[in-house]
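A single protein chain has been omitted from the complex, and every remaining protein chain is retained in its original position.
Chain naming follows the written order as A, B and C, and within any one chain the residues start at number 1.
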Amino acid sequence: MTAQFTELTERLIAFRDARHWRRFHGLKNLMISLNLEASELLELTQWKSDGQVEAAIDDADFRRRLGEECADVLIYLLLICERAGIDLDQATRDKITLNGTKYPVEKVRGNARKYTEL
Amino acid sequence: MTAQFTELTERLIAFRDARHWRRFHGLKNLMISLNLEASELLELTQWKSDGQVEAAIDDADFRRRLGEECADVLIYLLLICERAGIDLDQATRDKITLNGTKYPVEKVRGNARKYTEL
Amino acid sequence: MTAQFTELTERLIAFRDARHWRRFHGLKNLMISLNLEASELLELTQWKSDGQVEAAIDDADFRRRLGEECADVLIYLLLICERAGIDLDQATRDKITLNGTKYPVEKVRGNARKYTEL
Partner (left out) sequence: MTAQFTELTERLIAFRDARHWRRFHGLKNLMISLNLEASELLELTQWKSDGQVEAAIDDADFRRRLGEECADVLIYLLLICERAGIDLDQATRDKITLNGTKYPVEKVRGNARKYTEL
């Protein structure tokens, strides 16, 4: 079994420790950095309409930049989880299950108003 | 081989489609939602000093909430990648390699100033 | 002359000091809080199309919530400036002048591509 999260985390820790950067990676600073990367992702939409962002998916350069920003968000997410002892895969499975009880199919299906109000 | 990203993405798509929510998941809106979740993660640090955030790791309730917020960020990250046709695992491996050329070990090791200025 | 920034700042400082909250208002924490409020502002757009956000301006409840979130952003902005000794009015005048040299009228007028690329 290849556990992708474990393998990527190991690469990130090796990267960090080769540079002696662990001391900069306090939890609060990692959480700030994740927000900065999320913002760089959002910046790809700046001054674009909903439709223009959708259309940009077909642009190779846009998709490459989007991939890089998504990677940066995941990198900080894995570093946070490593620091705090969180199993991200398990936490995500649990959260999907929790969301299932918060948004039961029969209650919200195809209903925008219910979706946005719940 | 268990591909965690693929499996989680499949669960998310099944969740979304059972609720007929695909039409709300435009790319721009998913990118906004990811930022809102990143902000909820950051909110866990509000009014806490660096040291208080670090100490909170030992608090079971804090760690549970941190896990839930990390999961929410990953959920939107996977939905964005699915929508845009991005292989998040590959994109992250590529980004770590790229970062290695941007921050060569011999140039930045143990050096806070170089780290923050590069 | 009524200096609005000065008057609002004085009210905020009186509010803070009556509650003995100054010690919580470190600069880093104020900057985090401003980001959390900016995010609550953005949340008003969640799952809405560009057009739906525009249309929501006519909704009294939406406008009231928008006003409250804008106020929260300004409150933290004024607290940051007070803490750091920044004259926000002057800084904004200077920035508008600087932007005028960065985006000269003859170069960018009515040109979306130039606007987004500059």
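Rule of thumb we're sticking to: a contact is a pair of C-beta atoms (placed from the backbone, for glycine too) under 8 Å apart; a residue touches a chain by one contact, two chains touch by 3 or more.
This structure is a prediction, so every number in the text was calculated from the model and none was measured.
One chain of the complex is left out; on chain A, the residues touching it are 24, 26, 29, 32-33, 35-36, 39, 42-43, 45-49. Seen across the whole complex, the unshown chain contacts chain C at 1-5, 8, 11-12, 15, 18-21, 24, 26-29, 31-32, 34-35, 38-39, 41-42, 44-45, 48, 50, 53-54, 56-57, 63, 66-68, 70-75, 77, 80-81, 83-89, 91-96, 98-100, 103, 105, 108-110, 112, 115. Within the complete assembly, residues 32, 35, 46-50, 112, 115-116 of chain B touch the chain that is not shown.
Following the convention adopted for this analysis, only the chains that are shown with their structure count from here on.
Averaging Cα coordinates per chain places chain B and chain C 26 Å apart. Inter-chain centre distance (chain A to chain B, centres taken as mean C-alpha positions): 2 Å. Under the contact definition stated at the top, the residues of chain B that touch 2 or more other chains are 24, 26, 29, 32, 35, 39, 42, 45, 48.
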